[in-house]
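Starting off with a structure, shown below.
Complex shown without one protein chain; remaining protein chains in place.
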Amino acid sequence: MAYHENLYLLVFLPLILIVYQVFPKKLRPYVLLVFSCLFFLANSKWIIVPILLTVLIWLAGMRIEKIRLDAEQKLPELDKAGKKELKAETEKRTHRIMIIGNLIILGILFYAQYLHFTVDNVNRVFSVFGIDLALKVGKTFFPIGISFYSLEAIGYLIDVYWNKVQADHNPFRLGLFILFFPQVMEGPIASYKDTAAQLWSGEGLKVDNISAGLFRILLGLFKKMMVADRLARVVGCVYNNYTDMYGFMVILGAVSYTIQLYMEFSGSIDIVIGSAEMLGIKLPENFRQPFMAQNAADFWRRWHISLGTWFRTYLFYAVSMSKSVKAINKKLRKSRGKYAAMVGTSAMALLPVWLATGLWHGPSWTYIFYGFYYFCILLAETAIQPYMEKLEDRLQITAKTPWYAALNIVRTWIVIFTGELFFRAKTMRQALVLFKHIFTGSFFPERGVWTILTDQKAILLEKADYLAILGGIIVIVIIDICREKDLKLREKILQGPIALRWSVYYLLIIALLVFGAYGSGFQAVELIYAGF
Amino acid sequence: MQFKNGLFRIAGFLAGLIIILLLMGVIFSAKRYYPTGYIQDRNSRHAMLTCEKPEQVDIINVGDSESGTGFSPMAVWEQRGYTSMNIGCDGITMPEAYIVLRKMFRTQSPKVVLLETNLFYRNGTAKLVKSLVAEEFYDLFEGLRFHNLWKFCWRERDSRLLFKGYIINEFVAPYTDSPDYMKPTDQVDHLDFFSEKWMAEINKLCKKNGAELVLWSCASPENYWMAKHNGLQEGADKNGLTYLDCNLNQEAIGLDWSHDTSDAGNHMNCFGAEKTALWLVDSLDDRIDFTDRRQDPAFADEWNPILDRYKETKVVMDGYYTDIISDEIADYIQNGGDFHQPGY
Partner (left out) sequence: MEKLLEILEEIDDSIDYENEKALIDDHLLNSFAIISLISEIEEEFDVEISASEMTVENFNSAEAIWNLIQSKLED
């Protein structure tokens, strides 16, 4: 049961809203927890995994707190040297708990996601040397959404260790934080501080919240049903016939996939955030008009924000602020100057972050490549930035000069499309073959692009479907531009007269019901990110 | 209190929504568009059902693609004079079959409902519930089912004609393995909980409407084996139903695997479909009182022209479909799954 399916939207969600409202305030969080478990079970039987994670971080968090409290009690009785020693000792012990806890979480994640991949590659490496290890592993399990809530669990544990949040004594609240049904499949990855207290408040439903949430959900469905599910066919055609493709079609495929992914991922996140909003819970945003980014770094501050934030907080800063990196930084500053130090530090901190980001998406070399690709791009951007600034000064342009901004946006698009071309491929071979087609062989198909696109046998789309895609994209582009310019369109509609609000709702609904891609026997495309 | 106030607003909003849905039904009406040939997806048999005159048929055949390609109503009309219709669709689920039958009983009173059994092994709880929810909505608001008619301005008419729910396919791709694939065994692939439940529900529905439910399995080495037969027989016995398995009666049917299948033993082609349909009807003939209506002008006036067109099309189509169907089949075989006509 995924978020775009009738079962969720027409049955599960209304049901939980009613049950939630009927129960007294104190019991409502438990209603959420029970329904979250049911939602998980409807998708995967491995609910034991998130429960285990919850118990683990619950115990570890309390243990860290206990050690600190014990130390605090002893502190006044000690002299200065003793205090220092005790502090160091406390730090060491809490650090150890945090590390062990995280290793267990990562171990489970590794077992579920990466064991097969690792074993396969170990076998392959040895076979190069003529040794046939033939290591085998049995079936592992794959609890849905594990990549998402594992990060949440790790984040909580580090936050407790960093003293950013108080250890939670209530395992059910932690469980709800991990398992909350809208987020459990594909994020957004929240920090404990963001959601736990809200989830546990048990505030009653409000009509305003429901109507705002509904608006968001309709918007998300619009993105998926108007654009994403249709473009998926174009993309599928290019990737399934990758050995026999034309340059133009490859580019079209990469662009289509990028649009599809945005519409589908941001659309399902809209449904997620809208569902939570109906319950009066505010989840962190995951997208901020990514296609208006000025450069790749900017793109990643706008695309899958919650993942970027997580990696920045818990990995990027942790690496770049570590003693060894700092020491190298200092040395470089002295010997080679500030610029070299900045580039060097960035490289050291970026590499693990981007390899991890790539791998996070799943056990595949294409994802590793994808991470490495962005590492190179981001490092290059950092390295040339001072020179670009000088150039901008000389030409008397700034990032706000319209033509220059437009140029930057288009340049960033090319970076994004190339990245997604590799991201979508099943194997590196497929990606490279496709990439090569752009530059070799004939660029345009002899049959004509439009003939192929409307070929019912190849793509299964009709002319009218392309109209729907185009119309859908135009609507979303307008909405995104309004957001970028901070016109607060949504707020204006939501607070406007009821006639305006209802007409917008009805228009959206009519658009979905008439022009949306759905119907008896139509196979909606499974949520892409739910597979990560 | 604010919330109670809100409830009224929610109710008002839903009322508006229902009006929209009803309006959609007026605009996207199967009655108006079915005769034009613009309804092309797997809903076309639903549209046919909506347009069919009431009280037309004695035999209804329902099921997935195995049944749709395995039963030719026009052959039954030509040889025996009984009226019949195909109303299943590719990859049909059990709730979907239930709902299309329920719809059919609103206008037709068949004596027999033939239910092809392949659907009982197409499961997955989520899929069943999803299709149940969706189909109930489509059934309630027909405009939703036929919403894709908005595309018709940009669409060419389809020349594929339904002959009482059957699409002619004369492509031959022989099945070359042994026809002796139903090896006797004591193993039983039991029906699961949902299959048993839906079988009983469909049976109840037919009984209530005065029709006898008959289970049948289309001959298909790809889809049937003995343990599955045993499971179905077990289910049929539990419900006191007749079960006709073509896989075990190939000789009686006169099946020729080098000629009667369109995709190497997965589906029947036109030749197989005609043989199968006649055998099924004959198997029931001595027990059930079907009426030969060839001399009844109320029927003959409508059915004979269709039969003429059926025969003409068979001649014209000899080879015509080869191109389209064979590509689809290539896909089908490659993907090893159900080939869905996209139902957009």
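For reference, chains read A and B in written order, and residue numbers begin at 1 within each chain.
Just so it is clear, a residue touches a chain if its C-beta (ideal position, glycine included) is under 8 Å from a C-beta of that chain, and two chains touch if they have at least 3 such contacts.
Predicted, not measured: the structure shown is a model, and the values here were computed from it.
Hidden chain, full complex: it touches shown chains A.
Touching the chain that is not shown, out of A:313, A:364, A:401 or A:454: A:313 (per the contact rule at the top). The missing chain, though absent from the display, is touched by one residue of A:164, A:206, A:463 or A:490; that residue is A:164. Considering the whole complex, the residue from A:382, A:401, A:418 or A:454 that touches the absent chain is A:382.
The omitted chain makes contact with just one of the residues A:43, A:90, A:306 or A:329: A:329. Considering the complete assembly, chain A touches the hidden chain via residues 161-164, 297-298, 301, 312-313, 316-318, 320-322, 326, 329-330, 333, 338, 341-342, 345-346, 349, 382.
In this text, only the chains that are shown with their structure count from here on.
Our note on geometry: chain A versus chain B, Cα centroid distance of 43 Å, whole angstroms. Those residues of chain B that touch chain A in the complex are listed here as 2-3, 5-6, 9-10, 13, 16-17, 20-21, 24, 41-43, 46, 89-91, 96, 126, 129-130, 133-135, 137-138, 143-145, 147-148, 150-151, 153-155, 324, 327-328, 340-344. Here chain A touches chain B in the complex through residues 1, 5-7, 10-11, 21, 42, 204-207, 210, 457, 460, 462-465, 467, 502, 505-506, 509-510, 513-523, going by the rule given at the top.
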